[in-house]
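The full complex has more chains than appear here; those shown keep their coordinates.
Which chain is which? They are A and B, in the order written, and residues in each are numbered from 1.
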Amino acid sequence: MAAPFDLVLEVLGWIGTAAFATAGALTAARKRMDPVGFLLVAGITAFGGGALRDLLLGLPVAWLRRPDLAILAACFALAVFFLAPVLKRRGMGRARTPRVTLLLWADAAGMAVFAVLGAEAALRAGAAAWVCVLMGVMTASFGGVIRDVVCGEIPLILRREIYATAAAAGAGGFVALEALGAGRPLAVGLGAALAFAIRAAALGRGWSLPVYGGRGV
Amino acid sequence: MAAPFDLVLEVLGWIGTAAFATAGALTAARKRMDPVGFLLVAGITAFGGGALRDLLLGLPVAWLRRPDLAILAACFALAVFFLAPVLKRRGMGRARTPRVTLLLWADAAGMAVFAVLGAEAALRAGAAAWVCVLMGVMTASFGGVIRDVVCGEIPLILRREIYATAAAAGAGGFVALEALGAGRPLAVGLGAALAFAIRAAALGRGWSLPVYGGRGV
């Protein structure tokens, strides 16, 4: 039972890393950076949230022992640098919308995966349930926050659409299912699906929570 | 003697957490965020400085073992979200001045308390005197710096009014009084009072230090 589940975590980690590296590289593309800039921004996006989680929990920073993940992120960053202009020229680049859209969806996939993986890592480190949920939200969102702050963009989590809420729902769903005895593989899968579904609804249908002063001001 | 002093530290910690959570929530209000945004920004403001201090000193991050403080910060954040519009409608909201004023004073209270608590935590961890003062300044100011950077505001410590100076005076006063044998409870109280008095003077009377190039330009 343990080995297949470890493989599931592995695959999810690759998906999240690739998705966040792509989102980071697309931000670098908007800023017209050079290849080294692409690598840096992709790496910050993919590994920033996990690094913060590990530091706060007092664990060794995981990705420094994972050259495979670093290479994966680098490949996706350089692929965006070299291939995106080609795709764009072939008609996939009407206006600038597709790039922004791809950025938002790649970011959504990475967020959903990392919310659950972050909560799972905290759970394995023996953290309390509320800390697990918080670490899920941080793993999912802080790489993107650092990316946006460093690049001078408005952080995604500050925009009106649901973002941190989706991550909290996914991480919270995982922790709740696990506590109810659903088994970790099922809890991981359902948690990530929940986070992605909420974020997808926010992106596709414009869902949002009521904001402060939104009623009369 | 130890138990009552621990209680004093506890109460100061609650005051600082509540004040900084309020300041964070008021910043979230200016940005029209949703409730999850209020919780995040309040948490960053209240716990960011202490987390940085603990990481730099190599201590376990204290607030991850303090669900009571997390709940306290969450209550104040949600109270601002739900109650502030009511108060505003009752005439406490002429122009937008009161909200900014409350933000500045809540921030001043949190700064004064956390400057001394940060220095005290560093002293207990065996740090040198200059490191204690620095950790006081960081605990007092970095939560607000991260809040302002993430929210796209100009960090308070960069504005002309005295801010970090007040924190340094409070932390330094605490360390000096403690070294002179004043006893930790007295040193804590006087240090926090000193930091708050200096910051209050800066806010109320526009005190400031001479700035670079201020004389001839």
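Please note the rule applied: a contact is a pair of C-beta atoms (placed from the backbone, for glycine too) under 8 Å apart; a residue touches a chain by one contact, two chains touch by 3 or more.
Computed from a predicted model, the values in this text were never measured in an experiment.
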Since every chain is the same sequence and 2 are placed, give me the total copy number for this complex.
3
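By definition in this document, only the chains that are shown with their structure count from here on.
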Roughly how far is subunit A from subunit B, going centre to centre by Cα mean, in whole Å?
30
Which residues of subunit B touch subunit A in the complex?
28-29, 31-38, 40, 51, 55, 60-61, 64, 67, 70, 81, 84-85, 89, 149-152
Of all residues in subunit A, which touch subunit B in the complex?
55-58, 127-128, 130-131, 137, 145, 149, 154-155, 157-158, 160, 162, 164-165, 168, 208-217
